[in-house]
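Note that one protein chain is taken out, while the other chains of the complex remain in position.
Going by the order they are written in, the chains are A and B; count residues from 1 in each one.
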Amino acid sequence: MVELTAPVKWTVRLAAVGYVFLLVGWPVVTLVQHAFAGGLDSFRAAFADPDVSHSLVVTVEISLWAVAINTVFGVGMALLLVRHEFPGKRLLSAFIDLPMSMSPVVIGLALLLVYNGRDGWFGPTLEAHGLVVIFNSPGMIMATCFVALPLVVREVIPVLEEVGDDQEQAARSLGANAAQVLRRITLPAIKWAVVYGVVLTLARSLGEFGALKIVSGNLTGQTQTAPLVVEQKYNNFAQGEAYAVSFVLVLISVLCILVVSLLRPKESQP
Amino acid sequence: MTRRIRLAALVAAAVAVPAALSGCAASNGATADQDKVSIVGFSVLKSANEPIISAFEKTDAGKDVSFTTSYGASGDQARAVIGGLHADEVHLSLEPDMTKLVDSGDVDKNWNQNATHGILTDSVVVFLVRKGNPLGIKTWEDLVKPGVKVITPNPESSGSAKWNILAAWAHGEHAPGGSDAKAKSFVTDLLHHTIAMPGSGADALASFLAGNGDVLLAYENDSIEARASGEDVDYVIPDDTLLIQNPAAVTTDASPAAKDFLKLQLSNEGQALYAKAGFRPVVDGVKADVPGVETPGDPYPEVKNLYTLDKDFGGWSQADPKFFDDDNGIITKIISGLKIGS
Partner (left out) sequence: MSTAVLSQDTRAVGRGRPGVRSTLTAGSSLGLGVAMVWFSLLVLIPLAAIVATAGDDGWHGYVDTLTNPQSWAAIKLTVGQALLVTGVNIVMGTMIAWVLVRDRFWGKRLLDLVIDIPFAMPTIVAGLVLLGLYGPKSPLGINVSNERASVTLALAFVTLPFIVRTVQPVLAELEADVEEAAASLGAGQLTVLRRIVLPSIVPAIAAGAALSFARAISEYGSLVLLSGMLPYHTEVVSVRVLSFIEGGDRTSAAALATIMLGVALAVIFALDVLQRRVARRG
């Protein structure tokens, strides 16, 4: 492995660390500073407000549903894309990436156009049968699934490709059926990719703001999520509480990422 | 073996927890109910409405009523109601947003046939400045002095931002020596001095409070609340400015309790509570101690030249298309002709 000369090594190291520190590290420190500016006062005030605690429950609930759905979809889609051929595969693969490039405003608008109860394509019919999508949980879960859609798929595909299907073929030739191959060979091989994808999806879901602003109706104490509460608190001169709630959201995501990175076998260390 | 168990536990939790939490599931009440009132209002009303809701719950009419609320930018809220968001009462920032609801059938066309012509809260356009008013801003002309940095929300993405721009236009047109042409050049000049045009009044206020700019075109009630919350700002009421009128109405399928609530809001008691939040009362004889006002003995100084939409612009039905039409609106054309820094 090429060994960089000392000056080059140090330049690269300082540039990388400096960049990350100034761009992300220091801003995060200011978040912590603002959240703890009055000691635990902001947290106490924030959590004394029932709207805040309810918003956190809503956020976690919606996120967990989105994670579950996206994981099943993600693993299934990855398996289909890597292990099979079918017409339109490349197109489908490109479309799965599309949510990453869509503004949350557009995503909210798109779902609204189809599922709103007044003049949506499907909305009125669904509501006539009792399924209210927009301004209700199903719409919020869909919006969250939408924004985080590619995350699990993209983590699993390279691992599936790399692992190859020799073991699966061998198992099949020894008489295992599809379900057994899946359970005993494929899934364990992609386990850590799935877990990382799950954690990224969770983090993304907890923080979703723009699309939910449009499809949730921002109903205080009902469909208002934590990021929406952050905005409301900030705009109502309760900045301390806004920072406190933000800190909690970021902390949950960071903890998940940290736990995964600690548990994962250190395969990327040389 | 342990890793498999861990993974299984993760999946199990992902499914079991939402099932357990479904007791407090996010949901909205979708039908009008005797004992429910659903309020959809513009952002700053959140803190203003809380004491009035409490007051209502203490009355006979309000004893067993449960409230749902949703607050956000006026235009967003109007669109949400049109899109199916259930509301018993809508309290919006400006009449055009209410007109949209009349057009969609959510609000009766006679909504404004009452003593206050449908208006529930009033305010005026003011200049929000740094504490002590270091630049000595007193009049509209001071805003376009060299080097003054202005913030105002963008009327294209915020309905309530229209109040600010129309106030500037009214000054240009109706101040002594004013005219249509003068108004156009004044507004253009003002926009050249504008360093930020956030998407909503609330964002504009947040941007100003974060330290951007020298002066914010703001609403008096927002400014009063900012000062009451301890922000280091002052507000200046110019000699000539525009009256801001926020309409409110019950929807066509509103619960009876909503109508009672609106009555309370329009009463002296309700108006006094709105006054505490910085709004100007729409009925006479309301006295209140308003935290955060510049002149505590005289919370609502009389404005020498108070412009109104009806008197000076022929009403919103004329002014909205004339100034803000997507293609031909006067203001739309001024903004698209600005080409700042491009």
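Assume a contact is a pair of C-beta atoms (placed from the backbone, for glycine too) under 8 Å apart; a residue touches a chain by one contact, two chains touch by 3 or more.
None of these values were measured; they are calculated from a predicted model.
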item	value
Shown chains that the omitted chain touches within the full complex	A, B
Of A:16, A:40 or A:263, the one touching the omitted chain in the full complex	A:16
Hidden partner chain, touching residue among A:24, A:48 or A:263	A:24
Residue touching the undisplayed chain, where the options are A:45, A:102 or A:131	A:102
Interface residues of chain B (partner: the chain not displayed)	75-76, 79, 100, 151, 154, 156-159, 194-199, 203, 206-207, 210-212, 324, 326, 335-336, 338-342
Chain A residues that touch the omitted chain in the full complex	1-5, 8-9, 12-13, 15-17, 19-21, 23-28, 30-31, 34, 69, 73, 76-77, 79-87, 89-90, 92-107, 109-111, 113-114, 121-122, 142, 145-146, 149-150, 153-155, 157-158, 161, 165, 168-169, 178, 200, 203-204, 206-210, 226-227, 230-231, 234, 242-243, 246, 249-250, 253-254, 257-258, 261, 267-270
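One rule holds in what follows: only the chains that are shown with their structure count from here on.
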item	value
Between chain A and chain B, centroid-to-centroid distance (C-alpha), Å	34
Residue ranges of chain A in contact with chain B within the complex	54, 57-58, 60-62, 64-65, 67-68, 71, 112, 116-118, 123, 127, 132, 134-137, 140, 188, 191, 195, 198, 213-214, 216-224, 232, 234-237, 263
Contact footprint of chain A on chain B as seen in their complex	3-4, 6-7, 10-11, 13-15, 17-18, 21-22, 24-28, 30, 43-44, 46-47, 68-72, 76, 80, 82-86, 104, 202-203, 205-206, 225-226, 229-231
